[in-house]
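First up is the structure itself, then whatever we jot down about it.
Left out: one protein chain. Kept in place: all the others.
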Amino acid sequence: MYMLRTDNITMKFGGLVAVSNLNLEIKQNEIVGLIGPNGAGKTTAFNMITSQYTPTEGSIFFNNEDITSYKPYEITKLGIARTFQNIKLFKEMTVLENVLVGNHLRVRSPLILSVLRSPMYLREEKHMVEKSMNLLRDLNLDDVVNEKAYSLPYGKQRRLEIARALATDPKLLLLDEPAAGMNPQESIELMNFIHEIREKFDLTIFLIEHTMQVVMGVCERIYVLDYGVTIAEGNPSDIQNNPKVIEAYLGVN
Amino acid sequence: MTFEIFLQHLSNAVSLGSLYALIAIGYTMVYGILRLINFAHGDIFMLGGYFAFYALTTFLMPWWVGFIVAIGLTALLGMSIEKVAYRPLRDSPKVSVLISAIGVSFLIESLGVVIFGGIQKAFPIPDLFGKVMMIGNIYIVSVNFFIPVIAFIFLVGLMYLINKTKTGMAMRALSRDHETARLMGIDVDKVIAYTFGLGSLLAAVGGIMWGMKYPQLYPLMGVMPGLKCFIAAVVGGIGNITGAVLGGLIIGILEIMTVAFLPDLTGYRDAFAFILLIIILLVKPTGLMGENLAEKV
Amino acid sequence: MLKIRDLHVNYGGIKALKGININVPDGKIITLIGGNGAGKSTTLRAAVGLVKLSGGSILYDNNDLTGIKTKDIVSKGLVLVPEGRRVFANLTIHENLVLGAYARKDKLEIERDREKVLMLFPRLKERLKQKAGTLSGGEQQMLAVGRAIMTKPKLLMMDEPSLGLAPLIVKNIFEIIQNINKLGVTILLIEQNAKAALEIADYGYVMETGNIVMEGPGRELLNNEDVKKAYLGIA
Partner (left out) sequence: MEREKKIRVVLTVTAAAVAVGLLVLFNLILDSYMMRIVNLCGIYITLALSLNLIYGFTGMFSLGHAGFMAVGAYTTALLTMSPAQKEMNFFLEPIVPWLANVEWSFLPALLMGGVVAAVAGFIIGAPALKLKDDYLAIATLGFAEIIRIFFTNMQSITNGPLGLKGLPPYTNVWWTWGIAFASILFMVFLFKGSYGRAFKAIREDEVAAEAMGINLFRHKMLSFTIGSFMAGVGGGLLGNLMGTIDPLMFRFLLAFNILLIVVLGGMGSITGTVISGIVITVLMEYLRFLDGPMDFYLFSTDGIPGLRMVIFSIMLMVVILFFQKGIMGNREFSWDFLFRPGRFKKNSVEGE
């Protein structure tokens, strides 16, 4: 029983095949990595799972539900959340507001009740604020609650993006290069952090990463993509010794 | 309706369509390079007409000298507008530049009212363009014959410039990638200025021809043609010069022919272009000849 | 030839470069390696004036480049081949090459350089009239390099020339880089493919989060345990 399963998904842009016949299988509570050289199609694979792109061929299943043609917001409602390679925060909004937006999909009061501040809405709002504050505390962002997102240092922006994704109550969290731009010390902290949030929020995590240290340290299983094709799959030590992988990363010589 | 009457309308439609095409090219070139709807383009067209008017009436120049002077002045003005109102906003959000363009447009129109006066002015038509000619059984005012011819000549010239010269090459390169163009040592600001100059030149030609076809000038005369020609550019596929010409012809012909065959719709004449625009945007947003500019997530 | 001194760059609140020093001596191949987001591209973009410096200086042939327009830097022979090739897909191969020489006036020399490029890349010669968008990734990379040669570079900076190319072509590209270097052009190379880059480089710098964390002759870095672990994926 897989939580996420892709069945031969392929993405073509014009003549270019970005991802070809990708088969991913991710079980509940796993931490799985997706690696490969630049331009191998990793982010494209993410974009297909979250429906930013619709695959040219193949299907995607989440808890056995075919989600291939769903809209991105429907996918998030089902319990898949993501972060972006080039951080996409709501820059002019405060840290708290960013996380509160992540709660909006569960708001049940209609707009008019929110404007009239009906008891039903106020209860929801109170709950949202409490939940968001807790999240920010868990992610060590409670000292910057009222800062605008753009003013945060890089590392905190990355963490805020994760906090915002967690606010949508995901079951599966997709992280697109969470360690990009971090130094080794920060990367080690990130590894611990990823383990922590998995336990705390009962998550399954699927991540793209370049920094080998992070990938090998945190992932239980790894897929290696090259030119849109899976060239290897297995646990970190298998991957490190796989000649195809070494070749992909080192070039031929 | 006889075949003669049809031809009569057709000649009128083609001449209007050619005028639209001349103006639409300016929109499409600027949009191709800057991704900007130059809202003021219709007003530049208006200025071209007025400059020629004053050259011929106040300064009593021979018509062809006056036309050349007017066209040159309009081109210079187009370049100055770019420098003052658009260049400082090169790194700003798209909509800011658009708002600036709207500001320029209103500024020119209201300055037009202040300087030229709000009352219509009769354009002094040189004899060559005012003659009534008879071809077969149809009567044509010579200007309606000259408009498509002149539009065609300018179009050929423009095609040569864009496809064969180095500046043209740079323009095409810019329409794809400003930064890489810079890395080739191209003076991007200069090429953009040329583009505005060229677009304004064509608009001036259009303005003068318009003045002779409908021999009236007034400060708001650029508004409707301006909007319609932008639509023509979108219909043809924005950024594509052949597309702009095609779009201009389609809108001109649609407008004249609908009114000719369905006189009840005369009052809705100005709405056709907008309805066409909305259909195109929904059915084929890239236009008839446009390329797909996919956005990346 | 190129001296980068204590270079700082801020990108919308993010410190992309935190004071880096790089020397590129005449005639050498220098490489800059490091992970995504380490600041390699920013360094090159700062050198050609595409991003503003917030501190430090860039000296080229002992002239300070601060505040000089990109087109003038390019005319001085400091040229960047951008990441992802970025050929003008809507122009023919011939036109792409002509644009490379846009700012030059020396017609005879231009023609000679064109011959040189076509000799280096015979594949382009067969396709001169074709639109650049129809080329394969490897051919586009060749065109991008050829186009850069047309600007008459003294120092050619390349941003990830092997990105997304098949291994066989990557090998080819690295041979070409060496050939260009032999023609007297100094090279500053950014690569993810750290091993291939270090093998041909005279000297290398390792970047991490906006800092230079290590430097040394190419061979030496290649055998360094830390480099192997972090960038070569070998435990």
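Think of it as A, B and C in the order they're written, each chain with its own count starting at 1.
Note that in this section a contact is a pair of C-beta atoms (placed from the backbone, for glycine too) under 8 Å apart; a residue touches a chain by one contact, two chains touch by 3 or more.
Not measured: the values here are computed from a predicted model.
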Visible chains that the absent chain touches, using the contact criterion stated earlier: A, B
Residue in contact with the excluded chain [from B:111, B:149 or B:262]: B:111
Contact set of chain A toward the excluded chain (per top definition): 50, 52, 71-73, 76-77, 81-82, 84, 88-94, 96-97, 100-105, 107, 111, 114-117, 121, 124-125, 128-129, 145-146, 148, 164, 167-168
Residue numbers in chain B that touch the chain omitted from display: 35-37, 85, 88-89, 92, 94-96, 98-100, 102-104, 106-107, 109-114, 118, 219, 223, 227, 230-231, 234, 267-268, 270-271, 274-275, 277-278, 281-282, 285, 297
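Going forward, only the chains that are shown with their structure count from here on.
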Chain located farthest away, centre of chain A as origin (C-alpha): B
Selected pair, greater C-beta contact count between A-C and B-C: A-C
Centroid spacing, where centroids are CA-atom means, of chain A and chain B in whole angstrom: 49
Centroid spacing, where centroids are CA-atom means, of chain B and chain C in whole angstrom: 42
Chain A and chain C: spacing of chain centres that average the CA atoms, whole Å: 32
List of chain A residues in touch with chain C within their complex: 37-40, 150-154, 157, 177, 180-184, 186, 210-213, 216, 227, 240, 245-247, 249-253
Of all residues in chain C, those that touch chain B in their complex: 48, 50, 70-71, 74-75, 79-80, 82, 86, 88-91, 95, 98-100, 102-104, 147, 151
Sites on chain C touched by chain A in the complex: 12-15, 35-38, 160, 162-164, 166-168, 170-171, 192-193, 195-196, 199, 208-209, 211, 229-235
